[in-house]
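For subunit A:
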Amino acid sequence: METALNLTFIVLLVATALMAVWARDLLAAVIIFSVYSLIMALMWQRLQAPDLALTEAAVGAGVTTVLFVVTVFKTRRREEEE
Partner candidate 1 sequence: MATGNGVRRKLLLLIVLFAFWMVFTASLAWHELVLGAVSCALVAAMTVSLLGRALDPRITPAVLLRLPVFMLRLTWEIIKANYDVAKIILNPKLPIDPRIVEYRTYLPDDLPRTVFSDSITLTPGTVTVELEGNRLNVHCLCPYHEEGLAGLEKMVAWLFGIRKEGEVTADG
Partner candidate 2 sequence: MKRVLSLFFIAALGVLLLYVVASMPPMGDPQTPTATHVIPRYLERAEEETHTENVITGVILNYRGYDTMGEVTVIFCALAAVLAVLGRERRGRIRGFVDRSPVPSSTIVRTMVRFMVPFIILFSVYTILHGEISPGGGFQGGAIIGGSMIIFTTVFGLYESSRRIPQKVRAPLEGSAVIVFFLVGALGLVGGGNFLTYAWPHAARGLQPALVTWLTVLVEVGIGLGGAMVLISILFAMIREEEEIALTA
Partner candidate 3 sequence: MSAARDIVAGALCCIGTFFFLVGTTGLLRMPDVFTRLHPSTKCDTLGACSVIVGMAVYSGWSWELCKLVVIACFLLLSSATCGHAIGRSALRRNIPYWRRQGKETGDGNGA
């Protein structure tokens, strides 16, 4: 049971990381990255590191997402076709 839960989290982490890298729309990438941060926060909690979980949730999912969104809107949002 424990292993299954951990495995689910890890698979989700890898999946969101890949999706964030592959997303053509940068805004979508930022949102996916914040999902990644949330899963990571859950993971920290599971590893009994509530301090890190708090930091990850506040910084990873909250602050950096907004900073990334601001940056995305200041630059071009979509990747150009090759």
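Regarding candidate selection, all candidates are chains of the complex that A comes from, given by their letters.
Quick note on the criterion: a contact is a pair of C-beta atoms (placed from the backbone, for glycine too) under 8 Å apart; a residue touches a chain by one contact, two chains touch by 3 or more; residues count from 1.
Small disclaimer: the values here were computed from a predicted structure and weren't measured.
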Result, touching chain for subunit A in the complex among 1, 2 or 3: 2
Interface residues, subunit A side, partner candidate 2 - complex: 49-51, 53-55, 58-59, 62-63, 66-67, 70-71, 73-74
